[in-house]
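Of the protein chains in this complex, all but one are displayed in their positions.
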Amino acid sequence: MSIWEYANPAKFMRTTEGALPWLVGSAAICCVGGVVWGFLTPEDFRQGSTVKIVFLHVPAAMMAINIWVMMLVASLIWIIRRHHVSALAARAAAPIGAVMTLIALATGAIWGQPMWGTWWEWDPRLTSFLILFLFYIGYIALWASVEDPDSAADLTGVLCLVGSVFALLSRYAVLFWNQGLHQGASLSVAPGERMSAVYRHPLYLSMLGFFLLTLALILIRTRTEIRKRRLAALQAREMRA
Amino acid sequence: MIALLIRDLRLATRAGGGFGLGVAFFLILSALVPFGVGPDRATLAPVAPGILWVGALLACLLSLDRIFALDHEDGSLDLLATAPLPLEGAVAIKALAHWITTGLPLVLAAPIFGLLLHLPMQAVPALVLSLALGTPALSMLGAFGAAITVGLRRGGLLLSLLVLPLYIPTLIFGAEITRRGVEGQAIGTPLVFLAGITLAVLALIPLAAAAALRVNLR
């Protein structure tokens, strides 16, 4: 029983069909639970009630990056093993990643306003997320522009690979460019820096919720792509017959 | 390979080849910016490094689709792909031709435009050096973008969208070098980074561009 069996579209559809209700249910519970729990936490000494935004901002930012990594892996699997489901999954994941990046940017900017006194600041992390957003948009645009599905998969795969290297490169270039006012990693293990448990636990739940939500959405969108591909194949066969 | 280079250079410098377009655009931009932000030396001088670099970027972008589009249209790209010369080599030559006709003129003309934007004289060596080191990367990354979008109708806009984010590291270090030139600070660190990026791009991107071309020529 190997994971490659799920490269078979039919098996993928059958397995996800069973798993989805559970996935969606648990995603809803964790998301709502985490966010509501976070909403009920006490105010932070320095940041007041705005600290509650962390329960949206951090999970969204994490997923924005994780989704791109997933797209990179899926693109590699397509390039090396030519499994269509993998290419379709990458295509499916991209809009989700773009929205997560947007949420991270928006919540970051809104949070920044009272904290830093400015709606936008070219802080390294925010800037890197803006660049990531540009990469997502380019990727999505390329998929939409190329007509032949296999060529589109190949070209977007190469773009994802090159884009990943440059996204990483940009991260360090941007750090060089502006030392920035973003606080250090809020979940670091350095003793002084650690977030208190009161905030950490709802945050973990929110992060889990966002993760499950992302997984559910990717699976649903991949199923959509598989259906569209199957329909196109059937129609093409009809026309030839 | 030399033959290909000479052919591309001759094509570019012929009438209608677009030679000089990049420099002309750069000139127009250098004239437009003061109209936009005001003519004061105090306003222009601080932003001159950035404007010059962004201008170079955009000027490069203008002629990118020419790298492969013409050959694709008349079928010579297919011939190149099946020729004994490896496609990666052909890509590198075409990027080189693009640099000679677009990047190099920019490097040479930049001091004059720096003058228009009140760039302090002591920054000119830094400006020219950073452009000389950075524009080859711009041409090669541009070739990658052109390879991906060759054959697409109205691929020009998509080309810009794909390529400009890739330009960001080169831009950051290039502009920083120029800015440090203004202040008279040491430019060693960003110079090394810029050179490193360009070398890595020149070595690795032809592979990606050739892969994209093969997809599009199927």
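The chains carry the letters A and B, assigned in the order they are written, with residues numbered from 1 in each.
By our rule, a residue touches a chain if its C-beta (ideal position, glycine included) is under 8 Å from a C-beta of that chain, and two chains touch if they have at least 3 such contacts.
Everything below uses one rule, namely that contacts and distances are computed from a predicted model.
S.K.: Name the absent chain as its UniProt record does, using one of the following: "Multiple sugar transport system permease protein", "TolA-binding protein", "Na+/H+ antiporter subunit C" or "Heme exporter protein D".
M.R.: The missing chain's protein name, per its UniProt entry, is "Heme exporter protein D".
S.K.: Wait, the hidden chain, what does it touch out of the ones we have here?
M.R.: Hidden chain contacts in the full assembly come out as A.
S.K.: Could you tell which one of A:H84, A:R125, A:R171 or A:R223 touches the chain left off the display?
M.R.: In the complete complex, the chain left out is touched by residue A:R223.
S.K.: Can you tell me which of A:V99, A:V146 or A:L159 touches the chain that was removed from the display?
M.R.: For the chain that is not drawn, the touching residue is A:V99.
S.K.: Among A:W4, A:F39 or A:W122, which residue is in contact with the omitted chain in the full complex?
M.R.: A:F39
S.K.: Tell me, which residues in chain A touch the chain that this view leaves out?
M.R.: 35, 39-40, 43, 48-50, 52-53, 56-57, 60, 95-96, 99, 102-103, 106-107, 110-111, 113-114, 213, 217, 220-221, 223-224, 227-228, 230-231, 234-235, 238
The rule is simple: only the chains that are shown with their structure count from here on.
S.K.: How many angstrom lie between the CA centroids of chain A and chain B, rounded to a whole number?
M.R.: 32
S.K.: If we count contacts the way the header does, which residues on chain A are in touch with chain B in the complex?
M.R.: 131, 134-135, 137-138, 141-142, 145-146, 151, 154-155, 158-159, 161-163, 166, 169-170, 173-174, 176-177
S.K.: Please give the residue numbers of chain B that touch chain A in the complex, ascending.
M.R.: 144, 148-149, 152, 155, 158, 161-162, 164-166, 168-169, 172-173, 176, 190, 193, 197, 205, 208, 211-212, 215-216, 218
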